[in-house]
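Excluded from the complex is one protein chain; the other protein chains are retained at their positions.
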Amino acid sequence: MASDIRLKEQLPNLTDRIVRSYKEIGTINHLGHSPLPSAEVISSVLDDLREIIFPGYRRRQGLHHGNVAYYVGSLIDGLHDKLTAQLGRALQHEARVQIEDEDDIDEDVDYEAKGQAIAVTFLESLPRLREILATDVDAAYDGDPACKSHDEIVFCYPGLQAITIYRLAHELYNLGVPFIPRMMTELAHHETGIDIHPGAQIGNYFFIDHGTGVVIGETCEIGERVKLYQGVTLGALSFAKDSDGNLVRGMKRHPTIEDGVVIYASATVLGGKTTIGHDSVIGSSVWLTKSVAPHTTVILEKPKLIMRADIKDDEDSVSYDI
Amino acid sequence: MASDIRLKEQLPNLTDRIVRSYKEIGTINHLGHSPLPSAEVISSVLDDLREIIFPGYRRRQGLHHGNVAYYVGSLIDGLHDKLTAQLGRALQHEARVQIEDEDDIDEDVDYEAKGQAIAVTFLESLPRLREILATDVDAAYDGDPACKSHDEIVFCYPGLQAITIYRLAHELYNLGVPFIPRMMTELAHHETGIDIHPGAQIGNYFFIDHGTGVVIGETCEIGERVKLYQGVTLGALSFAKDSDGNLVRGMKRHPTIEDGVVIYASATVLGGKTTIGHDSVIGSSVWLTKSVAPHTTVILEKPKLIMRADIKDDEDSVSYDI
Partner (left out) sequence: MASDIRLKEQLPNLTDRIVRSYKEIGTINHLGHSPLPSAEVISSVLDDLREIIFPGYRRRQGLHHGNVAYYVGSLIDGLHDKLTAQLGRALQHEARVQIEDEDDIDEDVDYEAKGQAIAVTFLESLPRLREILATDVDAAYDGDPACKSHDEIVFCYPGLQAITIYRLAHELYNLGVPFIPRMMTELAHHETGIDIHPGAQIGNYFFIDHGTGVVIGETCEIGERVKLYQGVTLGALSFAKDSDGNLVRGMKRHPTIEDGVVIYASATVLGGKTTIGHDSVIGSSVWLTKSVAPHTTVILEKPKLIMRADIKDDEDSVSYDI
């Protein structure tokens, strides 16, 4: 390559400047610490879990009741090892983040042993999670006229994909695992456009149709048989601050949605004290910050739309006047 | 790894519990059946098709009129084989899903032969699809002031990517292919945030700008020279149920958008009987469930916004009052 060699000679100096900046700005490096969980391994853990929950759809076809036990047994064994290591890393990382003085780090804590205990408890929950996810698949079939079969849902519905990852992440969240549940749900967010915080609580028979743009906040409580469409936000209304002016983390800031509620596309429901009563219907594009009684339909008043025949004019610009 | 061996000894028992659940909950397994289409092969089929429709942009550069015939011929040959196999699987799968008694399965049906016939018909449509997609690229160039060249559109516009996959999936949908058209459009949805059902009908010169959050339903009919922006929903208003209380599948539930209509960001148009007349403009955030005559501009009434100077108070919370 016909390169200007004088320009290349600047590069070592630049490297020095960059490396010096790692000391000057330390908030966005991760140097010299215990390793973080690996995004790649967590992604493969999720793939393995989906193979176990929904066998025969993706990686391994030609499974039948005769050979599936070997396949699952091998996946479970691999998951045990991967999760033990990753959970150990997450626990160790959190301990160090919370300790301000490096001298206070207790080197004798066996984070991997703690990780293993959580990993096995988590894996033991898989049959129960499978039962719950089967109800979510039923909810999708019952709720979507465009759906032709249960297989179609498992195979390609992004809503089910996001809910599956959420339920797995939520299980780990409840077991006190730091960091990894959020990694999992952000992976689901990346894949489906659906953003569910792992701390949210969501009941059975949950269906999200289309899904792009859905946001479900950390302290949401959602009942059974709830159905959401694309662009629905279940979000926070106000952010309380303490006397130092810092955000208070952990308060209930997101709404409660009771059983049997349907929330149509682009509706927004905000606030920790906002409750949508059971069997209510929230119409498309509605914006709510107050509670609603059960068995209520909430829709926008017929929007006063301005409709006028277009007037062609001589100007060189085409615009619509507001 | 210093693992607790007693914990590991639980794993075989867990594997048994999981495998037993495959019999107890059969709706989310695919065991012992004919193989499903492969998501990976369908994804590579779409890549090959894009190489043929838009040669020289992605995988293979250095193409010119002298060598492109060999490249295309080789891709077409590979596509014939891949599609024949995948379409055969989809047809076989659908036949089995619809047969309740396994004894009724006609083992003599040659699904692969059927798949091949459809595959060749589909491939023969590629020159025609190329013509249509060239109009879509023109529509993007003419419709986006930020666009500097046609190459930019082919290379990186997510709207064109989603429309390309939709048109290919729609062709297969019209040829009666089950399952695979939906797999393709969900792949496009995953890549672009644009969700177009393969059953929708969309005319030439179609442009989606930005795109994230667009939903176009199964029974939409869209004319020529239509332009949509991000977050537009062309959706269903009501879901008819039959006398058993089950959803009726297949009725026209989504709107008709006539030629030359522009629909701005986050607008929502719902309902099978809703028609947007040709050359109309639907403004940003409008919500419509009634038809609109041709040459009409529909915008929100100036929203009655409450504007007030912020009042700093002594409370420890920062909120905005509703």
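The letters A and B name the chains in turn, as written, and every chain counts its residues from 1.
As a convention for this text, contacts are C-beta pairs under 8 Å (C-beta built on N, C-alpha and C of every residue); 3 or more make two chains touch, one makes a residue touch a chain.
From a predicted model like this one, the values you see are computed outputs, not experimental measurements.
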Checklist entry - From the list B:8, B:80 or B:295, which touches the chain that is not on show? => result B:80
Checklist outcome for this item: Among listed residues A:115, A:159 or A:213, the absent chain is touched only by A:213
Item to check | Residue of B:41, B:63 or B:175 touching the missing chain in the full complex | outcome: B:63
Next on the checklist: Considering the whole complex, not just the chains shown, which residues of chain A touch the missing one?
Outcome noted: 1-4, 7-8, 10-12, 14-19, 21-23, 25, 27-33, 35-36, 38-39, 93, 97, 178-179, 182-183, 186, 189-190, 193, 195, 197, 199, 212-213, 215, 217-218, 231, 233, 235-236, 239, 247-251, 253, 266, 268, 270, 279, 281, 283, 285-288, 292, 295-302, 316-320, 322
Checklist outcome for this item: Residue list for chain B contacting the dropped chain reads 52-58, 61-65, 68-69, 72-73, 76-77, 80-81, 84-85, 110, 112-113, 116-117, 120, 123-124, 126-127, 130-131, 133-134, 137-138, 142, 144-152, 154-158, 191-193, 210, 212-213, 229-231, 237-243, 265-266, 284-285, 289-290, 300, 303-310, 320, 322
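FYI, only the chains that are shown with their structure count from here on.
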Checklist entry - Which integer distance in Å separates the CA centroid of chain A from that of chain B? => result 22
